[in-house]
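Each chain you see keeps its place in the complex, though not every chain is here.
Each chain gets a letter, A and B, in the order it is written, and its residues are counted from 1.
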Amino acid sequence: MIFVGFGFLMTFLKRYGFGAVGFNFLLAAFGIQWALLMQGWFHSFKNGKILIGVENLINADFCVGSVCIAFGAILGKTSPIQLLVMTLFQVTLFSVNEYILLNLLHVKDAGGSMTIHTFGAYFGLTVTRILYRPNLEQSKDKQGSVYHSDLFAMIGTLYLWMYWPSFNSAISEHGDAQHRSAINTYCSLAACVLTTMAFSSMLQKKGKLDMVHIQNATLAGGVAVGTSAEMMLTPYGSLIVGSISGIVSTVGYVYFTPFLESRLHIQDTCGIHNLHAMPGLIGGIVGAITAAAATEDVYGKEGFIKAFDFTGVYQTRTPSVQGGFQAAGIVVSLLMAFVGGAIVGGILKLPIWGDAAAENCFEDEVYWEVPEDEESDVYHMHNPDKPTSP
Amino acid sequence: MIFVGFGFLMTFLKRYGFGAVGFNFLLAAFGIQWALLMQGWFHSFKNGKILIGVENLINADFCVGSVCIAFGAILGKTSPIQLLVMTLFQVTLFSVNEYILLNLLHVKDAGGSMTIHTFGAYFGLTVTRILYRPNLEQSKDKQGSVYHSDLFAMIGTLYLWMYWPSFNSAISEHGDAQHRSAINTYCSLAACVLTTMAFSSMLQKKGKLDMVHIQNATLAGGVAVGTSAEMMLTPYGSLIVGSISGIVSTVGYVYFTPFLESRLHIQDTCGIHNLHAMPGLIGGIVGAITAAAATEDVYGKEGFIKAFDFTGVYQTRTPSVQGGFQAAGIVVSLLMAFVGGAIVGGILKLPIWGDAAAENCFEDEVYWEVPEDEESDVYHMHNPDKPTSP
C-alpha cells in the first residue's frame, strides 16, 4: 500500500515521475528495515533478540508512511542522499514519539492521526521551511502537471482510498473494534469525497473542478478519523468528520498553500499541510473528544475496558482523563515534529549532501537516465536539419 | 474494486480521462452513502436504527456497481449534477428491485447477473436513449482513444478481471458455495479471454486485434456466471458459458453497437450493452437453468437445502419452480430497468441540470481545470511568436 499508493500519488509532476516513484521506493525500503530495528528495540526486545512478527511489519509500514508524508513536502528539491539521511532520523524520532504516546501516555491511536499524520506532516513542513529556496520560481513551470501524470496520480489516490479502511483498522483489536474502524473510515471517506468535489467546484473560477483537490483532499476523511475510528464515533459522526475535513483540506489547497509559500516561506510541493497536517490535527482532537465522551452505556462494561485498555496500572483511568492524555499526545507529537524537523532540516542544509541547484528542481534528468520522450521526438520531426519519417 | 476497476476501465477516451475517473469517484462515494441508507431501510431496519456491518458495505458496493454500469452508457454526455440525480434514483430503484427479487421471489443472485448487470445496463441504455443527441457526430473524433489512454483502461480491465472471482463469491455462504463460486468464475473468465481474442482477430479486417474488445469483452465471462457461479455449474459448464459470452460480447462490439446507434438511437459510449446487458441476460438464463436442473444427488441432501435456502415458507419449493422464479426475476429486472430508465431519463432531460452542449461532449475542459499538456507544449515550441527553450 505504502509503495503503490504514496508513490503514484506523487507522480503528478510533469518531469518528476521517476523521482517520485523511485525515491519513494528507495526510502520506503530503507525505512522499513530501519524501522524494524528501531521498533524492535523499543517494543519487542527480549533476551538480546528482536522478535519479528507480521504486526511488526505493519508497524514498520506505518512508520515509513510518516516518512513518505514528509517526503511529500520536499519532493523534487532534495538529493537521494538527503532523503536517506532524513529517513534515518525521522524513523528514529517517530519511534521515540510513538513510544511516548502509546507506552507512556497510554494514548489510543490505531490509525495514526497523531503519530503518523500530524507528526509526519509538521516534521516535513519544518524541514522544508529550513531548506527554503528563494529562487525556486525559476522552475515554476516544472511544478505543473500534464494530463497523463494526473491520471497516474489518480491511481495512487484510488489505491489509498480503497485501502484506507484496512489501514485504519489494521492494528485494532480483532472483532468489534476492527469492524467499527473499517466502517467509520469508509463513511468518513465517502462523505469527504462529496464535500471536496462541492468545494473544489465552488472555490474555482467558473465552477470547474481541480484535479489536485480530487487527488488529495478526498483522502483527508481517512486521516481525520485515524484516532477515533475504532471508538464509538458512530457512522453519523464519521460522516460529519469526513465532510468537515474535506472542506478544510480543499480550502487549504486554494488559500493556505499560497499563503504558506509567500508569507511563511514554506514550500509544500504536494500540499501535505492540507492532506495530512490539518486533517491529522482534526483527527487527534476528534479522538480526544470521542474518548472523553465514552461511557459504559454505549460500549458495554467489557467493551469499554477493552476499547481503552483500562487494565493494570490504567485500571482507574476515567474517560475524561483519557481525553486529556489524548490531547497531550497531540501536543507531544507537534513538539517532536517542530524540534526534530528543525534539527534534521539544519543537518540537511549542510553543504555536504550534494543537493540539486534551484533550476534543476522537479527535474528527473539530474538523477535519472531519462529516455528521449515523445515531445523531443516530435521536436526532431519538425527540425528542418534532420530528415524525418512519420 | 468499484473505484479503481470501473474508473480506469472508462479512461480510454482521449480527452475525458479526468471525467471518467473523477465523476465515477463522485457518484460512487455518493451512491454508497445513499445505498447504505436505502438498503438499511429495506433489509436491516430494527428499532428505528439501521444496523451496519461489513456485509452492508459490500452490498452498497454492489449497488453502486450497477450505477457505474449505467454511467458507462452516458459517459461524456452529462453534467455532474445529472449524474448525482441519476444516482439518487437508480440506487432507490436498485434497492426496490433487489428487494422484490431476493425477498419476495426468493431468487438466488449472488454475483448480481440480474440485479446488478441486467438491471444496471438496461437502465443506462434506456436513459441514454431518452437523452439522445442527434448532433453528437461533431465530437466524433473525441470519442477515440490514444495509445496511453488504452493502457490506463487496461489497468481497469486487469483489476476487475482479477477481483471478479472475489466479487462473485463475496456474499455467497462461506465454505463450499464460496469456493465453488470463485472457481467457476475463474474458469469462465479464462475461457472468455480466449474466445474474445479469437473473435476479435477473426472479425477485424486483416486479423488485427482490437484493444476495445480486449478491454471489455474479456470480462463478460464473469458477468455471465454471476447468478450460477455458486451453484453446481461445474467447471466444464463455466468454460462453456465463458466461451459463449466472450463470443457474444465481441460480436456485439463489432455489429450491435453501430446498429444500436444508427437505428435505435442508443448512444452507448462504453458499449455496456455488450459487456453487461447481454452477458447479464445470459447469466440470468444460465442461473435459471442451473437452478431448475439441480438435484439432491449432485448437491447432497443438506447442501441442496442450503444452496437454495429451501427453508421456512420455501421448504416445499422444487428446483423447477425455483428455475421459474429465477426466470421471473429476469423479467422483473428488465421491466424495472425500462420503466425506471424512461422516467429518470425524462427527468434528466429537463433543461435545469446544465448539461454540456453537443460539441463539448467527451471533453474534460468543460468541467475540469486541465493542465496544458504535451501537445500544446509542442505546439508552442513551434509557435514562431514565442521564443522557446527545449
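Convention: a contact is a pair of C-beta atoms (placed from the backbone, for glycine too) under 8 Å apart; a residue touches a chain by one contact, two chains touch by 3 or more.
Note that the structure is predicted; figures quoted are calculated from it, not measured.
Each chain in view is the same protein; 2 are placed here, and the whole complex, as held in this structure file, contains 3 copies.
Definition applied: only the chains that are shown with their structure count from here on.
Look at where the CA atoms of chain A average out and do the same for chain B: the two points lie 34 Å apart. Chain B meets chain A in the complex at residues 1, 3-4, 7-8, 11, 17-18, 21-22, 25-26, 29-30, 32-33, 36, 52-54, 57, 80, 148, 152, 155, 366-374, 377-378, 381-382, 390.
Of all the residues in chain A, the ones that touch chain B in their complex are 14, 144-148, 150-151, 154-155, 158-159, 161-162, 179, 182-183, 186-187, 189-194, 197, 201, 204, 208-211, 214, 218, 235, 239, 374-376, 378-379, 382.
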